[in-house]
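One structure, pasted below without further comment.
The other protein chains are all here in position, but one chain of the complex has been omitted.
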Amino acid sequence: MKLDHTANGVYSIAPTPFHEDGGIDWNSVDRMTDFYFEAGCNGFTILGVLGEASKMDAEEALALAARVIRRAAGKPIIVGVSAAGFAAMRALSRKVMDMGAAAVMVAPGAGLRTDDQIAAYFRNAVEAIGEDVPWVLQDYPHSTGVVMSNNVVRRVVTENPSLAVLKHEDWPGLDKITALREWEKDGSMRRISILVGNNGLFLDFELDRGVDGANTGYAFPDMLVEMVKLSKAGRRDEAHDLFDAHLPLLRYDHQPGVGLAVRKYVLKRRGVLSSAAMRKPAPAFSAETRAEVDYLLTRLAMRDPRATQ
Amino acid sequence: MKLDHTANGVYSIAPTPFHEDGGIDWNSVDRMTDFYFEAGCNGFTILGVLGEASKMDAEEALALAARVIRRAAGKPIIVGVSAAGFAAMRALSRKVMDMGAAAVMVAPGAGLRTDDQIAAYFRNAVEAIGEDVPWVLQDYPHSTGVVMSNNVVRRVVTENPSLAVLKHEDWPGLDKITALREWEKDGSMRRISILVGNNGLFLDFELDRGVDGANTGYAFPDMLVEMVKLSKAGRRDEAHDLFDAHLPLLRYDHQPGVGLAVRKYVLKRRGVLSSAAMRKPAPAFSAETRAEVDYLLTRLAMRDPRATQ
Amino acid sequence: MKLDHTANGVYSIAPTPFHEDGGIDWNSVDRMTDFYFEAGCNGFTILGVLGEASKMDAEEALALAARVIRRAAGKPIIVGVSAAGFAAMRALSRKVMDMGAAAVMVAPGAGLRTDDQIAAYFRNAVEAIGEDVPWVLQDYPHSTGVVMSNNVVRRVVTENPSLAVLKHEDWPGLDKITALREWEKDGSMRRISILVGNNGLFLDFELDRGVDGANTGYAFPDMLVEMVKLSKAGRRDEAHDLFDAHLPLLRYDHQPGVGLAVRKYVLKRRGVLSSAAMRKPAPAFSAETRAEVDYLLTRLAMRDPRATQ
Partner (left out) sequence: MKLDHTANGVYSIAPTPFHEDGGIDWNSVDRMTDFYFEAGCNGFTILGVLGEASKMDAEEALALAARVIRRAAGKPIIVGVSAAGFAAMRALSRKVMDMGAAAVMVAPGAGLRTDDQIAAYFRNAVEAIGEDVPWVLQDYPHSTGVVMSNNVVRRVVTENPSLAVLKHEDWPGLDKITALREWEKDGSMRRISILVGNNGLFLDFELDRGVDGANTGYAFPDMLVEMVKLSKAGRRDEAHDLFDAHLPLLRYDHQPGVGLAVRKYVLKRRGVLSSAAMRKPAPAFSAETRAEVDYLLTRLAMRDPRATQ
């Protein structure tokens, strides 16, 4: 099942489970795969930043993709294929699509500045991965350093029919969503799926602005699923209530670097991962940080029973 | 009254009130000055980023400083003097200190990279402003692009006895606070005041980590004052409860660019400013944004009566 | 006399002459003004990077402009007015134009990324300086960090009729010249003057590609004048011979930071400046550097008598 512009709901971003010694923890890989679907996700993405993709070699990346795709048994798995060059991007894309991946995710290459450079990059990327491969455009300037105006997003959408999803994580980004949705309405841009990232820090209002769902790694994907449902059902205040209960943790989790360690720790506490280990170079996860996360979870448990265990 | 390393409590960051035509709104300047002190702030900072300092010419900046310092009647006013060159920095510093400012605020110059470059920059800055002038070091990598390690902060503190306050707004930054406080305890760094910025997005835990207060522009400085008091009184859960009530708005307000417009809008709604106008180039403040802020204020009012009017 | 799109020949970029104690050396200012015109320059630019503009305060900048413009007695002086904000840019522009400046020079503000941001910036800048003020667009990504595609240059040219000159110092930049000249020929862009900067490191081929002259600070502006003449006269090999003789020094002079010190040193050796002093923060000018410049001048003197004294 391939991803297309009707994608909606929640596609989590998955970490890569490691043992303390840095080896891949295959049992946790399986458990995590089951967890996301049980939580109500429509699919999930592997080998993104949260997946520590840059710390794995080419063989490991393929092995992980193979295991996850097999376990998902036909449900959609998206694979991050961003790479320093198109040859590596092509090699990984072709292999994971053959394995049955639903789509690949591509971020703009480092150093792109002008609109023309950005547009050319994605035309080349699409040529590399194949024009029949659906893909997710990652618009995350804080991480990539590449800033895409509304106009250049529209241009990339228009020039590349295989683009299925915009993973929107620009900041501030609310008015960008409104602008793109208006262009879809007035026919000046074809309809795409917009799923939000950035840990969902603005998911409450992004849903109000018309996104189709989330594609992010917050450690409570089940809460993201419920939020999207509440919002789609028009139960706005309840959606905001749920969001506000999670915001203290979500904001904490959103910190670059250490946020990945926090998410792995929470997923371990929730029984999904056997270990919160990260590969080097790993951010520090101090005793103070851990105590703060525990405190946040205790407070959250008073408002959401999902945080209890 | 000069600022020194015992500074604590809340020093707000003030906007510059403008009329719709871009002129300075002097009545609002006075009202705002009174407002901050009535809200319980110990002082406040003008001519920072929130103050749209870069959109004012040299004469306007001096006129604003003169008016605010006179109105503050001896209570401490900090003046941002960051400039592209040391001559402009010197000129402004000397003049506002003569007017009675309590301290100046200096951010690292654009483009600094190595530890040696950063240390040299601040030695030159101190020579320019005068070694007798107390100053606030602004550590805000997201805005300045300059990243200061714990070690380089300590070096700048040690090399410059006139540094009184660290305006801490690194992100993630909690462990940096802990590291600096430990160095103070073990005697490897002299005691300074640490006040946090970054809109207070982590003020809850920053207080737990031992900061002396806040130096930031969130539109409810009265709430910041109460938080600091609760925390200092050891009433941790209540401090977090208050913080969590404000977090949805605070997070919204924290957006770069549009966040300044939001803060001016909230200050106008609170009766402090006559107009929310910003000088060009101003961020867009869309109808959707305004409606979202109104919604957030309505929700906040259910938990904090300060948001009612 | 105002600058317009017919500008051609050589407009040097001038340093600001300082005494050893950092004060402005007014006698050297006069001598330098005379020197540039005696060397055959059509005009020159003050308060650029080479002019250490960021190290001068607002009053000094105006005093320098007044002195130079008066001394130039009607010959064209261009004034750099790039500033962190439009208020300062407006204030300086209005004043120097009133004094009789021929044009102002504007670089894109730090941090601009997308085509739309760049275009908006220059529309705002033109509104600030006044639509009747001719201006030079500085396209120098290495220094400003702002990358302008061919398309965005054309857009800025088209949207701003008061743009008279493109100071071209993109790198690599030869094909950009050819592209812009072709657009002028096919009518898709109006004719502008293109003068090259970047110390003239590619002036030999830039002239072949069709630029109108140079607007750069190499310490032998008389050689630049001769090169432009040779090239316009179709004496290509001779132009290249002259250029190649100077290239070893020109390349040395082109180093960021220390290159400014080198140029001032050479201008001092040539009798133009009384001192090579720079204001703080000044690049190091080591004994080894000085000996290398002397060696380069000795070698150059064997091929060009201008380097003899």
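First chain written, first letter: the chains are A, B and C, and each begins at residue 1.
Here is the rule we use: contacts are C-beta pairs under 8 Å (C-beta built on N, C-alpha and C of every residue); 3 or more make two chains touch, one makes a residue touch a chain.
All values derive from a computational prediction rather than experimental measurement.
The hidden chain makes contact, of the residues B:24, B:66, B:147 or B:282, with B:147.
Considering B:20, B:59, B:116 or B:132, the position touching the chain not shown turns out to be B:116 (whole complex). Residue positions on chain C in contact with the hidden chain: 171-172, 174-175, 178, 201-202, 204-205, 208-209, 240, 243-244, 247-248, 251-252, 255-259, 284, 286, 288-289, 292, 299, in rising order. Not every partner is drawn; the one left out touches chain B at residues 113-117, 147-152. Residue positions on chain A in contact with the hidden chain: 52-60, 83-88, 90-91, 110, 120-121, 124, 127, 279-281, in rising order.
In this text, only the chains that are shown with their structure count from here on.
If you sketch which chains touch which, every chain touches every other chain without exception.
Legend note: the chain whose CA centroid lies nearest the centroid of all displayed protein CA atoms is B. Centre-to-centre spacing of chain A and chain B amounts to 34 Å, using the average Cα coordinate of each chain. Each chain gets a centre from the mean of its Cα atoms; for chain B and chain C, those two points are 38 Å apart.
Work out the mean CA point of chain A and of chain C, and you get 47 Å between them.
For chain C, the set of residues touching two or more other chains is empty.
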